[in-house]
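Data first, discussion second: the structure below is written as structure tokens.
With one protein chain removed, the remaining protein chains of the complex are shown where they sit.
Showing chain A:
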């Protein structure tokens, strides 16, 4: 805890500088020079991609013969943008990711609170979850098809498995990190178990839960291509995989970039919503 000015003067601590440092990954607070540097890094990546793809470089172990150039990818993206199918692809993928993510959020936060608060719940739930955790999304596909009557449900389930663990583990961590003195103070002020969960544990763990949700949103998109291998016709992941089977190599890259952008955008959205839900962490709070 940082020292404070004499309190009789009503001095208020200014922790803005600390907050800015903690958020240095965010672009909007960077000095212009560093923004330029980051933009240059992106541009350089494009140039390298162009050089590798246009020269059809073949290194033996890896070959760029079938990789489209940025210009080809851009043309394909432009074509997709004007295709009536784009909305259907996007809509299908968004619905699946959202369904999987929301289910993972509800289950992850619920189980995380239980595991973090109760030793019995921890002993009962953690061992099976630890076994399930390393199983990759793709390994779930056959069982998901067998378990769920509709392919939509099995696809949502695959994205659910991706989002669940980051949310669950971050919730557990957040609950455990709540200062026991806060809980004791609440009890001495007349709070029962329910009130402690609502008024102390949940807000105390909220920043950690939000971090988990942002990561989970990213991993949900991560699992989307895997999930949409099951799909019959629509979805960005399906579009990417179909482009490969139809040898539309330009579209593969378009699909990949689209997933990347959507994943990044929705994670950012989760963080923004999270910041709105936890106003105390912005105003020079020390946690």
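By our rule, a residue touches a chain if its C-beta (ideal position, glycine included) is under 8 Å from a C-beta of that chain, and two chains touch if they have at least 3 such contacts; residues count from 1.
In this text, contacts and distances are computed from a predicted model.
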| item | value |
| --- | --- |
| Per UniProt, the name of the complex member that is left out, chosen from "Chemotaxis protein", "Succinate dehydrogenase / fumarate reductase iron-sulfur subunit", "Transketolase" or "ABC transporter ATP-binding protein" | "ABC transporter ATP-binding protein" |
| Residue among A:115, A:200 or A:236 that touches the chain left out of view | A:200 |
| Given A:145, A:177 or A:264, the one touching the chain that is not displayed | A:177 |
| Option from A:150, A:188 or A:245 whose C-beta touches the chain left out | A:188 |
| Residues from chain A at the interface with the omitted partner, ascending | 1, 3-8, 10-13, 15, 176-177, 179-182, 184-192, 195, 199-200, 203-204, 206, 278, 280, 283-287 |
